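Sending over a structure as structure tokens; questions will come in a sec.
Left out: one protein chain. Kept in place: all the others.
Presenting subunit A:
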Amino acid sequence: MAAVQDAPVEADNEKEIKTETLNDAAGNHASAAGGVIPSPPVASTSSSGPAKAGGPGSEEQQTLMAVLQFLKKNNFVGAVDVLRREAGILEDSDESQGQELAASALGGAEAGDATCTLSRASSCTTSTPAVAAAPAKGARCAVVCVSAGGEDQPDVNVVLSAYSQQGDPALYQGYYSGLKKFVESVLDCHRAELSQLFYPLFVHMYLELVYNNHETEAKAFFEKFSGDQECYYQDDLRVLSGLTKKEHMKGNETLLDFRTSKFVLRISRDSYQLLKRHLQERQNNQIWNIIQEHLYIDIFDGMPRSKSQIDSMSGSLAGEAKREANKAKVFYGLLKEPEIDVPLDDEDEEGENEEGKPKKKKPKKDSMGSKSKKQDPNAPQQNRIPLPELKDSDKLDKIMYMKEATKRIRLGPESLPSICFYTFLNAYQGLTAVDFTDDSSLIAGGFADSTVRVWSVTPKKLRSVKSAADLNLIDKESDDVLERIMDEKSASESKILYGHSGPVYGVSFSPDRNYLLSCSEDGTVRLWSLQTFTCLVGYKGHNYPVWDTQFSPYGYYFISGGHDRVARLWATDHYQPLRMFAGHLADITCTQFHPNSNYVATGSADRTVRLWDILNGNCVRIFTGHKGPIHSLAFSPNGKYLASGATDGRVLLWDIGHGLMIGELKGHTDTVYSLKFSRDGEILASGSMDNTVRLWDSIKAFDDIETDDFTAATGHIHLPENSQELLLGTYMTKSTPVIHLHFTRRNLLLAAGAYNP
């Protein structure tokens, strides 16, 4: 299976069909292949696709045959001819091979009907309209759609038909409890690993029963064994429990997730052998089929993992990430700061008042600890992603930033930051999103009543530019022309931006404070000018609610993600997205740019965090371990680490370079809605629905792990037992959920939330 990923590029399209056909690529990985969709429409790639696919291995040949047979069956004569010609298959050969295929593909399965496999092959490629939620396949779908001459009917039945091979429904309980007995009887060290099998097996057996209309058996099966499943699968079980009829399976997204992606398990070789032997002895084909069909077992050599190790990594919708999914190199280093001459004079005087002489280096480099100005080996090339040119105003702002940085307070366990809390009063439960500008001069709030409000928290009031007619009257040569264009009459402490037609779920300021992004339930992302306080662009692309949006730290680009499970990368001057990141199996709930702007992280309701490469759209990291939808993400300032918070109240820390979980911060009792590292990365602040702000010692959290070489090699983590040692402080608010956190340039922590009496 791994070979598929490494295959030469030109056969790519062909392989996409293949991977889907054989269900080899789990959804986990499918995205990596099909993630990037360049702005020109997809069809062009498909037409030129399969030219070179003539001589692949026999496996691929079989796939082709399967497709051919499907086309034939549906009387797409032209398409058959084209495919045959391009693939170089002789007419007579496909008949015989088709039979072969049927026999080999189905193996020992009882429902040995060629159409079954075939339809499965086609289903994955044609069913997309219904599977709007999995647009990754949009690209692949087009391959067949074009050749199939507009087969547009969504045929989910066919997706499901894999379940048609059935055993005796009465025996299912026996199969399951037999396996349960076996697992309970094995040695302790294997038991934890083999227990992982229960949940996916349970789900698939239940779905098989439901699909084959054995309603009562299904219900009995569910009632008998649902209590055994791990508590973090409860949400999914709830969905399953409602699903009792074959008709319900159509259009159920959770179900499609199970079907279209393989559940990934990591099991040591020993345990796997044990399982295999058991199933062969018992002739337990039913379970073996499910394992073959729907599970991906990632076998590793070495010691079986312990229960706690497994628990810390599992919990996502589709099991753990495959190991190879996290092998890609990630350039997590920071970009070199442009050389700017800082007028040092006045700064020195102020600097001396602070403790010692503050270093004159670029502050971000400070935090990384790299002494020289040369390129960080882990950093991407400076122009890997084209970034906007710095304008004069940006340079001024950078200078301001550096000046402020010299006055920054060094934080640590002994010197905790002060927290200033901005409470939104009279918000009537309507505050849904908050953002601060980097210089902490403006606050934006998104509200459930579709408005976006901007406040100035400095004495400087918000002014808009004069109208065009008035602007004409201004003397353009005067020195203070920038002052003159502003309309004094409009000065106020806050402005309201009207435009959305649904609750605003995300707001984000551009780094230069000229723009504001907001995304809403109405499916649009809007760009607002903070000069005129009007809407400039409405970016339409998501057809469903957009949950989060975020500006790149360098401006110009921004990312959005929503209910349609796709994250889109946009540039402010393009009305269409530049990249679409598809692969998540449920809503994308939060988005975050890497500090070097080369990567974006997305958190999802499928309980995974993914890291995407903006350059090629690949998914380079999949982090599993959360037990609930993820609602907040934060990169450490040095770009090495990622923190994520979920509805279960836990915060997990990830090492991006190694693709490992390195910490678990327990303490919150409700959804963590905001996370932020201090400017130097010493403190991680988390804000939650439980009305608390908590401060964590991130230095210690990272140090504890880095000494351990073993974990890096095997990917098996030992988390410290008690995260309480890392907790530096808890600050209760007065029934005010903490929705946003922000460290000012001097390391003062700002928090925001709506008072909720």
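By definition in this document, a residue touches a chain if its C-beta (ideal position, glycine included) is under 8 Å from a C-beta of that chain, and two chains touch if they have at least 3 such contacts; residues count from 1.
Just so it is clear, contacts and distances are computed from a predicted model.
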item: Omitted chain, identified by the protein name its UniProt record gives, among "Transcription initiation factor TFIID subunit 6", "3-methyl-2-oxobutanoate dehydrogenase (2-methylpropanoyl-transferring)", "Vacuolar protein sorting-associated protein 45 homolog" or "Trafficking protein particle complex subunit 6B"; value: "Transcription initiation factor TFIID subunit 6"
item: Candidate in contact with the missing chain, chosen from A:G502, A:P553 or A:G657; value: A:G502
item: Option from A:A328, A:A448, A:L471 or A:I699 whose C-beta touches the chain left out; value: A:A448
item: Residue, one of A:L431, A:A601, A:A634 or A:A701, that touches the chain absent here; value: A:L431
item: Contact footprint on subunit A, counting only the chain that is left out; value: 195, 198, 219, 222-223, 226-231, 234, 237-239, 241-245, 247-248, 252, 413-432, 443, 445, 447-448, 453, 455, 457, 494, 502-503, 505, 521, 544-545, 547, 563, 587, 589, 605, 629, 631, 647, 667, 671, 673, 689, 693, 724-725, 727-734, 737, 739, 749, 751, 754
